[in-house]
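Shown here: the complex without one of its protein chains, the others still in place.
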Amino acid sequence: MIKVGIVGGTGYTGVELLRLLANHPNVEVAVITSRSEEGIAVADMYPNLRGHHDLCFTFPDVDQLAECAVVFFATPHGVAMKMAPDLVKRGVRVIDLGADFRIKDLDLWSRWYGMEHTEPEMAELAVYGLPEVNRDAIRSAELIACPGCYPTATQLAYIPLLEQGLVDHRRLIADCKSGVSGAGRGAKVGSLLCEASESLSAYGASGHRHLPEIKQGLTEAAGRPVGLTFVPHLTPMIRGIHATCYSVLKDPIDQGLQQLFERRYADEPFVDVMPMGSHPQTRSVKGANMCRISLHQPQGEDVVVVLSVIDNLVKGAAGQAVQNMNIMLGLEETAGLNLVGLMP
Amino acid sequence: MIKVGIVGGTGYTGVELLRLLANHPNVEVAVITSRSEEGIAVADMYPNLRGHHDLCFTFPDVDQLAECAVVFFATPHGVAMKMAPDLVKRGVRVIDLGADFRIKDLDLWSRWYGMEHTEPEMAELAVYGLPEVNRDAIRSAELIACPGCYPTATQLAYIPLLEQGLVDHRRLIADCKSGVSGAGRGAKVGSLLCEASESLSAYGASGHRHLPEIKQGLTEAAGRPVGLTFVPHLTPMIRGIHATCYSVLKDPIDQGLQQLFERRYADEPFVDVMPMGSHPQTRSVKGANMCRISLHQPQGEDVVVVLSVIDNLVKGAAGQAVQNMNIMLGLEETAGLNLVGLMP
Amino acid sequence: MIKVGIVGGTGYTGVELLRLLANHPNVEVAVITSRSEEGIAVADMYPNLRGHHDLCFTFPDVDQLAECAVVFFATPHGVAMKMAPDLVKRGVRVIDLGADFRIKDLDLWSRWYGMEHTEPEMAELAVYGLPEVNRDAIRSAELIACPGCYPTATQLAYIPLLEQGLVDHRRLIADCKSGVSGAGRGAKVGSLLCEASESLSAYGASGHRHLPEIKQGLTEAAGRPVGLTFVPHLTPMIRGIHATCYSVLKDPIDQGLQQLFERRYADEPFVDVMPMGSHPQTRSVKGANMCRISLHQPQGEDVVVVLSVIDNLVKGAAGQAVQNMNIMLGLEETAGLNLVGLMP
Partner (left out) sequence: MIKVGIVGGTGYTGVELLRLLANHPNVEVAVITSRSEEGIAVADMYPNLRGHHDLCFTFPDVDQLAECAVVFFATPHGVAMKMAPDLVKRGVRVIDLGADFRIKDLDLWSRWYGMEHTEPEMAELAVYGLPEVNRDAIRSAELIACPGCYPTATQLAYIPLLEQGLVDHRRLIADCKSGVSGAGRGAKVGSLLCEASESLSAYGASGHRHLPEIKQGLTEAAGRPVGLTFVPHLTPMIRGIHATCYSVLKDPIDQGLQQLFERRYADEPFVDVMPMGSHPQTRSVKGANMCRISLHQPQGEDVVVVLSVIDNLVKGAAGQAVQNMNIMLGLEETAGLNLVGLMP
């Protein structure tokens, strides 16, 4: 079994990595670190792991982590930036589930994340870990910047349209809805059941950190700068992202949209293009590493609506990280990820 | 006390009317009809009404209903159309919470509702019961077509912009999210807790019955036919609608949007314009007859985003019906409607 | 209007007091204090109150509070103990929604609440504010200890049986289920939507602070010390307590249980005895000051099961506090409390 490590394993992406890796046929988790929970068994913190993992959280130690083939960072931004360079130098392949290496324009990064970026060389080196776009680069990458949850759902929805230049790239509107787990396991009033259930609201409508990341990806797909309005909403459920992506067709007569999407994702194990006019439910991917997409062209007019759903903790975080790891290690890409969504 | 009647009181808008009217200072519910529940006490069906209403459901009888000053129809479409003419002839003022008289173009109505419209004269007579637009006409109306829930939230969001001609009226996108009570109390698989909770999806993305109603209202506000994409979503909560309304400003430099909205709704008791950049939560209006609105202009660019929330059963149905009744009867417009949202 | 004050108004019982008092015909909230939110408008913190209250939170000041006829404490234990004596001395009537004065045995209190009780005289003076038991004493009380939420639901279920000596008082089992708002508005991981929704568990099964309070009340009703097993459970909803109360009948043949309960609560405006064999739902009292009770005698054997539901924030806290206030001030006991449960 190949040894892997997890830095910052107490949050939701950390426990989700442990769940996915518990049944992975080729790798085992050898180290999991947490400054705050040092010495605690992971199964005491997350009883669903009882019988699946014997590990305890340890204080992060680079020497110990360096014995792993791959190290995942499931940490707030700023942490991977500090520790990743050392590990990469020692030949460890690093997969950052955080935001440190997602944005290539480091001034832009600093503006949105409110701190200086101290590792421009690493940022240069980092490969954006969206396999549907960068599979080849991922194979040999030393450092992966795993995409954010909203960016995953939104890019997979828009990329086929933008790559082919079929829509007005200056007028994209992504109205996104997320479950509360996207806000993490931090004890915030806004994430309390009594605050977040039986309610729905937008947040960050005037600007959200995933905006520059999405724009970067879409700009690359379009071959020129896109104009994007991105409004995220907090919705009363644990897991799930639903992106409703609007754009204006240059030629509304074109009948090939469905085939375009099916062709674009034909070989993708984790993108499922549903029949035209379908309405994917987030629960169909709950716990699964899958993005389900469907297309609508309301009243046959010139607006195309792409609906895209993922589980923010799986295809939007831990599952995509494992997918990247599989690619990097030359394993079956679907190893450990052949999960069926939990429904009902 | 003025006597009022309710036809079709077993659904969610019916029980909500009973809740609101239980404490109304000027009216009392004298008759409530239901073919299926004839003879059953309303408090046996809805135990929250124990001690508030002694009524039993009766078989609908026009003579009995004709003794009421106002009769509410909380019925599926097609029912009010049959019974309303008789009542109106006898001088009863009718408030239809259903869809029979909302759309003035009856061919369009027939196409969306799948039946012939048999009462063109009544449809002509009917006043669209959105007090923020039609208060004067409501005062003397014999027949009110109470707006749908999505149309209420969406029109109140767009009307100030369209009345002033500030946005491109051909490119409106209303991304709407509703709680499950919008689907009614019918026993449908899709509305089961196990199907609708912990999930989110769009529905009717290619066409929904509220689309022509919204377009009619916005067209009237704009003074010319609007182009609207309307995508509703089913969200895992009981009550609440959140409309996220996108449009493109003709002049993005204009700084007067907030003032425009505040002025437009200054005298409206049931529209609350929050400070620019706010994010209204649906729970802030849970159980209350209120529409809360806020504005965003992301990154100062030319897209304006209006966020609008209501309780679909109150300002989106029963509360608005009572508001209409108050206006029609010359009562205090807020009588019985001074409700505080239930939070948490 | 009679002036009242609220100390510690930022929690859920505080905002619920504001909701209930917003429409009270006889009193107005003149002061609301919060150390942490000083200067903030209550409507900025709780947008459901926009248009209903203009108040700002102020730093607690005894002189200012002393101008009120009644002051509510919606504070953690230990706070009312410090401030109440001063207010009582100045003739203010104090209603403590917290635990400081609920338990007469102050050693017992200290053991469960982990601090010394510094006000034995006030504790002696305090009247336990369960109107169904202590209405007369409440009328003239200077200081009210408002019952806890579990104690309210459980005592109202057991009292008729114990007063009449019909059941084995040594073998009472109260299995209670609470919504998450019972844990307050504090930012605790266990109260996050992602932790508490889609799950259910017991907590404090080996001992919970409401145990001595319930035992005290039941012992008083029985006229001798009772034996009680009390297991609370956290359930995935915002509001509601369901107490399932088991006891063993001394004479299982007795047919008068239903009549006993109906008689006991015949004049109580806020206790509703449903027909034998009913199953009260917590939602039937959501937002309402009501306790609904029903009886079962499974298979006609000797175990009687009493089901009792309340809204923990209303009859279990703020509503009961207002009921106490009404009694103390000689107002109509139901003033401001004629609320219909929000259903659905």
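Which chain is which? They are A, B and C, in the order written, and residues in each are numbered from 1.
Just so we're on the same page, a residue touches a chain if its C-beta (ideal position, glycine included) is under 8 Å from a C-beta of that chain, and two chains touch if they have at least 3 such contacts.
Computed from a predicted model, the values in this text were never measured in an experiment.
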### Residue of A:T58, A:S284, A:Q297 or A:Q320 in touch with the missing chain, whole complex considered
A:S284
### Message
With the missing chain put back, one of A:M83, A:L218 or A:M274 would touch it. Which one?
### Response
A:M274
### Query
So which of A:P60, A:G98 or A:G341 would be touching the chain we can't see?
A:G341
### Message
I'm checking contacts with the chain that's been left out. Which of A:V29, A:L49, A:M81 or A:V304 qualifies?
### Response
A:L49
### Query
For the chain left off this view, which of A:H77, A:R209 or A:R239 is in contact with it?
A:R239
### Query
Given the full complex, what residues of subunit B touch the hidden partner chain?
12, 179-181, 185, 187-189, 191-198, 236-238
### Task
Name every residue on subunit A in touch with the hidden partner chain.
12, 15, 19, 22-23, 46-52, 181, 185, 198, 238-239, 272, 274, 280-281, 283-288, 290, 292, 313, 338, 340-344
## Note on the structure
Residue positions on subunit C contacting the omitted chain are 171, 173, 175, 177, 194-195, 197-203, 205-207, 227, 229-231, 233, 235-240, 242, 244, 246, 248, 277, 279-283, 286, 296-299, 301, 303, 305, 307, 309, 344
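The rule is simple: only the chains that are shown with their structure count from here on.
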### Query
What chain sits nearest the middle when you go by CA atom centres?
B
### Task
Provide the list of subunit C residues touching at least two other chains, using ranges where the numbers run on.
12, 181, 185, 198, 238
